[in-house]
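Missing here: one protein chain of the complex. Every other protein chain is in place.
== subunit A ==
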Amino acid sequence: MSNVFRLDDVSKSFARQGETFHALDGLSLSIPSGSFFGIVGTSGAGKSTLLRLLNLLEQPTSGTIWFGDQRLNGLKGAALRDYLTKVATIFQHFNLFHGKTVLENVTLPLAVRGVSKQVRVRKAQELLELVGLKDKERAYPSQLSGGQKQRVGIARALVADASVLLCDEPTSALDSETTTLILDLLLKVKQQLNLTIILITHSWSVVRYAADSVTLLQHGKVVENGSVRALLQDADSYLGRQLLPAPDLGARPGDGWVRYDLILPDVRTQSTFFSEVAKRLDVTASIVSGGIERLSGIDAARFKVDFDLHDRDPAIRDSLSAILREKSIVLGKVA
């Protein structure tokens, strides 16, 4: 898969009250085209700065940023405007223009590019239909709910046929129900318009819900990075475990019981997992805690399970480990 962006050793520092603050510190990252790329991190990790380098609201202090084979450093004027046709942005606070109707907001990117009124209105109406706001074209932003405003933001971003959509905490100002609706919409437009979506968020649930690739930023550096599938299958992955949290509820396992921390990457094809293991070894299994998450379209599960090996031949432990490893990802034998 080709990359839509490549960042080579990118740093960005700001002077703050006489001190230099390194928002990004020698960051290297490739963003595959066609992905729904989630960038997570706490505030101050450098997520916003990273996104602002991609839409050129900021220039890196050092390092190179590539958009395909176009070098983005120092891009300005007509070349910058041309680039911004291909790479659009939506915002946490929507940033719609208050004095313009929904339709005028959505047609603006076309109007400033000299597209004829007839064409831009038709195009804007198509986009408004796609985001489900066809009946709101004459409304002003102040008359819309937060979710509706973000829909307008999405329509405005995509009206000029962008191929990449940058999302700056797009659901952080929305309630959880609206968040789900907006993420569903992003997944839908990604599919229909063949987009690459790059989304920054501090919310694990947003990443879980929508992303197929995830990067964890900390102190301006990439800590971990990969496709959700690969992260889940890597027993050592911190991100993989964050994507599939399993609270530790039960007390310590009883005498002679062994507890495993397991990931089932695809629950639908593994629905008989426990009965199969129990049958093959004739052991009793007890689920201590667990959860199922839909991760980039796959229902993955993580369980903490106790197996009763009391009074059993010691060799059964090896057989159990072998079967578990064959059928699932063993994050660890807890006790």
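Here, a contact is a pair of C-beta atoms (placed from the backbone, for glycine too) under 8 Å apart; a residue touches a chain by one contact, two chains touch by 3 or more; residues count from 1.
FYI, contacts and distances are computed from a predicted model.
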item	value
Hidden subunit of the complex - UniProt protein name among "Septum site-determining protein MinD", "D-methionine transport system permease protein", "Chemotaxis protein CheA" or "Hydrogenase expression protein HypE"	"D-methionine transport system permease protein"
Listed residues A:N95, A:Q125, A:Q218 or A:Q242, member touching the removed chain	A:N95
Option touching the unshown chain, where A:P109, A:G220 or A:G240 are the choices	A:P109
Absent-chain contact - pick from A:S13, A:N55 or A:T180	A:N55
Residues from subunit A at the interface with the omitted partner, ascending	55, 57, 80-85, 88-89, 91, 93, 95-100, 108-109, 111-113, 140, 142-143, 156
